[in-house]
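Heads up, one of the protein chains got dropped from this complex, but the rest are sitting where they should.
Per-chain residue numbering starts at 1, and chain names A, B and C are given in the order in which the chains are listed.
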Amino acid sequence: MTDSAKSVYARGGFGGSILADVPVALLVVDFCNAFLDPDMLGGGNIGKAAERTQVLLAEARSHGWPIAHSKIAYRQDGSDANIWIEKVPRLGKLIEGNCATEFVDALLPQPGELVIRKTVPSAFFGSDLDSWLKVRGVKGLIIAGCTTSGCVRASAVDALSLGIRTVVVSDCVGDRAVDAHEASLIDIAAKYGEVMTVEAVLRTTG
Amino acid sequence: MTDSAKSVYARGGFGGSILADVPVALLVVDFCNAFLDPDMLGGGNIGKAAERTQVLLAEARSHGWPIAHSKIAYRQDGSDANIWIEKVPRLGKLIEGNCATEFVDALLPQPGELVIRKTVPSAFFGSDLDSWLKVRGVKGLIIAGCTTSGCVRASAVDALSLGIRTVVVSDCVGDRAVDAHEASLIDIAAKYGEVMTVEAVLRTTG
Amino acid sequence: MTDSAKSVYARGGFGGSILADVPVALLVVDFCNAFLDPDMLGGGNIGKAAERTQVLLAEARSHGWPIAHSKIAYRQDGSDANIWIEKVPRLGKLIEGNCATEFVDALLPQPGELVIRKTVPSAFFGSDLDSWLKVRGVKGLIIAGCTTSGCVRASAVDALSLGIRTVVVSDCVGDRAVDAHEASLIDIAAKYGEVMTVEAVLRTTG
Partner (left out) sequence: MTDSAKSVYARGGFGGSILADVPVALLVVDFCNAFLDPDMLGGGNIGKAAERTQVLLAEARSHGWPIAHSKIAYRQDGSDANIWIEKVPRLGKLIEGNCATEFVDALLPQPGELVIRKTVPSAFFGSDLDSWLKVRGVKGLIIAGCTTSGCVRASAVDALSLGIRTVVVSDCVGDRAVDAHEASLIDIAAKYGEVMTVEAVLRTTG
């Protein structure tokens, strides 16, 4: 048990390539104000990831990729409260309409881009994202957002299970702590999807 | 970004208690021969976890908990091949009927216990596990199995999303590498479910 | 092939009882203005069903049942357009915020009652309804709404598959045409759930 996951995965032939086929879509996970604020649900390298995602989002728009944005948002009246709020009480501040729940200004959805309201980690769970991708003829999914170990990872695992080839963009995803971020990127690259920088993604899909 | 996930989670009030309500069920994830063999898909502390799970399984049976076992198994004729096999080529050896695919002798399902055949990480995804728990009046789920960062974690995340209060049993789950195991237990405890030793679980549910 | 479904089901022992266990919740399906207007998506006995549902809803509130309301609503900008709009072009008028898309005045959700926005037939598909029921400790589901052969039936089939015992309230569900309404009630009673009048439901659960 002294080996690192990274070396075990390498030795075991994990991490085969399932590069996203074109046409691709972009999924931007949970870049809302609360996740950019270290005193709420943010911190770590999330801010840097949001900055890099501006580049990716601009390119996605210029290429005409279908674009989806997810956000965690609960109703004010408690009608959709669930056990995740009990587990992570700060999520209870993510009330629809609150500033904390709004997308960050630099990454606002444009008209025609899908907005997924969710109360769970994965952007696929209990949403129409899978159908939405299919209807738009998408074969590969590019994921940016936060947190790497949370909603990004959960979405990447669901994408794999749904048969969608996925790239997680390493410099466009962020987490509160570097160890959680790194551990999840290693697991994703070995077991669930491709992990590439924004430059590499744009080179491949352009 | 110098903080560890553990300290960030603690400071942020993550890790609220969502202790599994009784009645509970036991889910044993993927304790098949291939995952006990370091030359196939095993290694690390998976063997130790399988040993401890014998204790848990015996207790579960003596208490009459509903018990489910999952296994990864593909069909010989390639009819259900998916992108996970491309990503982790060794999964392609997990053919129905092969010895590698059989449950380990010490943890064989007994008649009346549910066996879930799957070709994805989560034991909930594309299975009848959620319905099965509901029909049996279960409110809380106890998870053992492997790997901690793979199918155990994916199942715990789905359980949370499905509204099922879950305990991951720290000494009954194992992974190929200690860093992947530890990172996932920290994430699960902070964000998705309870993490407790087998003794603590039995004290709570007995 | 001269027998009716009703007689074939009777002879074959279909229609066993899976009476909803208490505690129950109430699901009100798609009672929005467009479905009360024969020139849009309404007609038939939908108006009568909405009237009877006022009685059921009042009782549900007085008993403190968890209550969920679903509605079909697409975004103005076309971002969530799907193939259902191509199949039934009038659905494309159900734009969020439009009067056609609002719940009928007599059946408005109250604060604390779940509102499910959907773009598919079943209120369970791609929603958090299953988790929501579980978190609220619900064991049985009472369904009112429209249309009987459309979203009511699709929701009842999903409820069965999810392991939820369901009652469709015969005088609180309606359809555009009596033949579609009757045929679906016969199928539901034989294969998916109980079919009972509102009086019988209240006698059983009261």
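Here is the rule we go by: contacts are C-beta pairs under 8 Å (C-beta built on N, C-alpha and C of every residue); 3 or more make two chains touch, one makes a residue touch a chain.
In this text, all values refer to a predicted model and were calculated from it rather than measured experimentally.
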Next item on the list: Please provide the labels of all shown chains that the missing chain touches.
Entry: A, B, C
Notebook entry, point to check: Out of B:5, B:46, B:60 or B:83, which is the one that touches the chain we can't see?
Noted result: B:83
Margin query: Among B:54, B:98 or B:131, exactly one should touch the missing chain; which is it?
Written below: B:131
Item checked: Listed residues C:4, C:76 or C:197, member touching the removed chain -> C:4
Next item on the list: Sort through A:45, A:79, A:101 or A:161 and give me the one touching the missing partner chain.
Entry: A:161
Next item on the list: Tell me which residue among C:23, C:109 or C:163 touches the hidden chain in the full complex.
Entry: C:163
Item checked: Absent-chain interface as seen on subunit C, which is shown -> 1-9, 12-18, 41, 43-45, 82-84, 86-90, 120-122, 125-126, 149-150, 154, 157-158, 160-161, 163, 165, 175-180, 183-184, 186-187, 190-193
Notebook entry, point to check: Mind pulling the subunit A residues that touch the left-out chain?
Noted result: 130-135, 137, 139, 161-164
Margin query: Counting contacts across the full complex, list the positions on subunit B that touch the omitted chain.
Written below: 75, 77-83, 111-115, 119-120, 126-128, 131-132, 135
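As a working rule, only the chains that are shown with their structure count from here on.
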Notebook entry, point to check: Any idea if subunit A and subunit B meet via the same residues, over half in common, or different ones?
Noted result: same
Checklist line | Distance from the mean Cα position of subunit C to that of subunit B, given in whole angstrom | finding: 36
Check: If you average the CA atoms of subunit A and of subunit C, how far apart do the two points sit, in angstrom?
Finding: 34
Note to self: Can you compute the centre-to-centre distance for subunit A and subunit B, using the mean CA position of each chain? Integer Å is fine.
What the structure shows: 24
Next item on the list: Would you give the residues of subunit B that are in contact with at least 2 other chains, written as numbers and ranges?
Entry: 161, 163
